[in-house]
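Only one protein chain is missing from this complex, and each of the others stays in its spot.
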């Protein structure tokens, strides 16, 4: 075991984290809106020095045959090699894919977007919403930052005009029908300490983490366990409650 | 520094090239037309022992939305492993892509093809012109050989008959509307000598090269600087003039 | 030369095979039909411990322009890494591609399926027949097992209902118009012994093999020579006859 | 409530489990829940290349989940998809707590899971099969991992959803569980449910995993005893 | 029977063969049968990387067949296709019996075949060119490999099919042959013919290969003699 691991685990036994935070404490969260001129909506989120940009682009396309009167949501994440010495060029790896899919499920399953309102002509034309997540600096807990950036970008998205033939990206007026605000909270287990918002060093030493997306009514919309260890039922229950609590705090930002 | 490099640079200091050519002298250029039975137009160009085949294929397709009344030009280059011990199988590398794009820009920006004449039904059907460049032997200065082969192939291209439904490749009569003859000239710098048409050994030792495509009226249509060194303004000006001069000579072949 | 190779070749000189079979003897063949609930037709074939599943899926699509009144057949094989320590994840390698193409040709060239009967609206809609071959255990002679599984799956394929708009996969009644039963027989040469149905060890030592697909009328529909050695004309003639004979035996199973 | 296929709310589909089905593999298993069939094969521990992948103090566990093209109503395009890449990852984490990887430093243990028939619950079927296959390969394990998906239709908690139920459920929650250590090793959920629902569903899943675990042990016993 | 292009049944198309056409290659050849043109280049024997590909007691022969995008009526998308991958494989097996690979252990010999014009018979044109290119590279060979496709239209056996004939033929049978050892090194067939037809066609192909073989030898003689 590496020295740093041993050190962080010893600290954890005393209920202390490497950077002095309490277990239930997030790093400082900063949110900037509509930073990207050409995107229909965008947001930059910093959690500590982790930094993520999410951009929303919209286009008109054909609906899926099984949902002829609903818009389409596509979520993609790129781990740019800019953001970490460990990221490489190439197609998204399993971590980028998992992140995008967890963010996508949080938004989709919570019914955050009223998809029926994105239908233009049933069975023929609907709005497609592309959420692209771009990591600028990887300092741990990318998933919460990405989810928060995605939802914030959606919140500030304006739909372009559409005349039945062409999308007019110069004129965007109507807001996207966003009806819920799902928030994603990740809790890691280090030794016997549960810590929200693990930073990069904590991610290296954690044995397991649980990511829980909740809505403003306290409902749970998406869960993802990750990491090479298991969790007891009591631990899961505890993390659920913590996720709802922290989710409510973040939703107010 | 390799011996060969030192030798060529020492020669260059005396204004002499490895194969005895003068700085402004091309190797022997040979052009063969319409060598490929199934292509709508084709040409084989040899510059010294560098050998390139360009083939033009045509098909009917949809125009780009922003240019509904113009044909489409697509230029592609394959560096077949046949042509050099250094070429490998696989998708085109950066050199093949750069070559194709420089050739493409020379043709496109000079307005060599009257693209409006390739429109069949505006917004619906236009001719697509595929230029495929195939390297047969790589002995340096592929780019000038490729550009010359591409333009020569276009010059001899005959458009197939089209009845509104099907392209009849058995009947080709009308020539492609080629209105300009862009010629691409590459000049390399070796030590303090400027040499046109660098051969393979010269490409190994050159520090920088400038590729300039010009039209019969002396206008410049495309420029591409390559290589890990810079050029002074005076050097660029000198090479521009040289490129126009050599372009005119080659255009007469 | 490896010991095993020398041993098998010495045995072959005495006309004996490693597992005691005679040259013209197949391992035990077991056929199970319609094992896959969601497939339109399926079959599992075991030859010795070699095990292959073939599944047939059908869908409605556009015909090829040159055959507007015929259905479409697409054959694909995946060598799942499940089946052998030597198989790797990734796109099909040359062996998987060759296998799929040889199986495809046996079915296509024999006219096994009456393709005209798979036309729904000429030039517009036809049935597409996808045969997917999935290797479960690789113990030699995949090709004969795959071909037999594919033909058996086709024999038990039921076409789903189609109302002009949507395929109803819940209702499948009409059998696929299968008019011939091509059978593929592979013979390998080990030393001077000709053996049908080579097992994994024999495949390692064989110098050449010939795969011959024949119909119930004794006609030959597809031939594929493989392996780094040649065959004399007399050898080919001998193997042809053997292939027809064994093909007839297998067709009765 | 009567379920669409006539099952009781907490009734699993008919289950078949068999160890040792692929001769070439070091360990293997076949698992069937209703019309969902998974085959898992284990290769290893074996030497690992390229070398930079080797871990000095334990084995590298790799899992690849994939679906046969004919396994579903709409043909699945061969090759990895975003979905299969994610499932491969969570499957690895579901299995890893069960394996004494530290006994085989620098080696690789590969687990391949092929879904032959898919009628919902493919990832959990795959985990059940993989777990048996690892044991069949003789790899030392803390416990077997049992897995099942649970959901909620109307006000009913149901187990082992079939495909048609998956379309109707308010949530889909696959769970993997190691009965001996009581650890949950896979936990995912899509849906929109209360905290209370979530907790009850996990408890239900654990109960069913304990049943599945017995069937897994039977399969291994049958394999070892003949 | 008069054939579509006026040839007799057993008449080859006009043939051009030239050795040593690519300066950069260790060996090369150009071969043209009517409107089918193939260029082959050989690189090697040369050191082979990555090392795990090396064979201790012989050279590794690699063949890559590919078609220029402008070679056919419909433009060919660049890059390997399933068809070209299969042809690369059977081409390797067609050439391998002719080469003394055991003289160059651990090395690689690469054979690249580019089809510049395609009017049927591209794989056999490629094999003819590759065989000359291997000899031109000075690689020791048991014999040259000659190749041709044969077919049957109505009741006539025909040789060296052109594209239009390929659409009509009852079968398409490419054959490669080493005259000195009388070995058939490529044999494929698509079609639906009797055993008797098959045998007769192979014999016809062998006869024509012997003619082609003489032209190959001429091309090499011309190269070596100047």
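Each chain gets a letter, A, B, C, D and E, in the order it is written, and its residues are counted from 1.
The rule is simple: contacts are C-beta pairs under 8 Å (C-beta built on N, C-alpha and C of every residue); 3 or more make two chains touch, one makes a residue touch a chain.
Keep in mind that this is a model prediction, so the values were computed, not measured.
**Q** Using the whole complex, pick out the displayed chains that touch the missing one.
**A** A, B
**Q** For a quick check of understanding: of B:27, B:215 or B:246, which residue touches the chain that isn't displayed?
**A** Touches the omitted chain: B:215.
**Q** Using the touch definition up top, pick the residue from A:42, A:141 or A:184 that touches the left-out chain.
**A** Answering carefully, the residue with contact to the hidden chain is A:42.
**Q** Looking at A:81, A:123 or A:175, which makes contact with the chain not pictured?
**A** Counting the whole complex, the residue in contact with the absent chain is A:81.
**Q** Name every residue on chain A in touch with the hidden partner chain.
**A** Interface residues of chain A facing the absent chain: 36-39, 42, 49, 51, 53, 55-57, 59, 76, 78, 80-85, 89, 91-92, 130, 132, 134, 136-139, 169.
**Q** Can you list, in ascending order, the chain B residues touching the missing chain?
**A** Counting only chain B, the missing chain is touched by 94-95, 97-98, 100-101, 105, 108-111, 210, 215, 218-233, 236-237, 240-241, 244.
Just so we're on the same page, only the chains that are shown with their structure count from here on.
**Q** What's the fewest number of moves from chain A to chain C, given that each move must go to a chain touching the current one?
**A** 2
**Q** At what distance in angstrom does the C-alpha mean of chain B lie from that of chain A?
**A** Here chain A and chain B have centroids separated by 48 Å.
**Q** Whole-Å distance, chain C centre to chain E centre, using C-alpha means?
**A** From the centre of chain C to the centre of chain E is 27 Å.
**Q** Edges wherever two chains touch, nodes for the chains themselves; is that graph a line, a ring, a star, complete, or other here?
**A** Shape of the chain contacts: a line, open at both ends.
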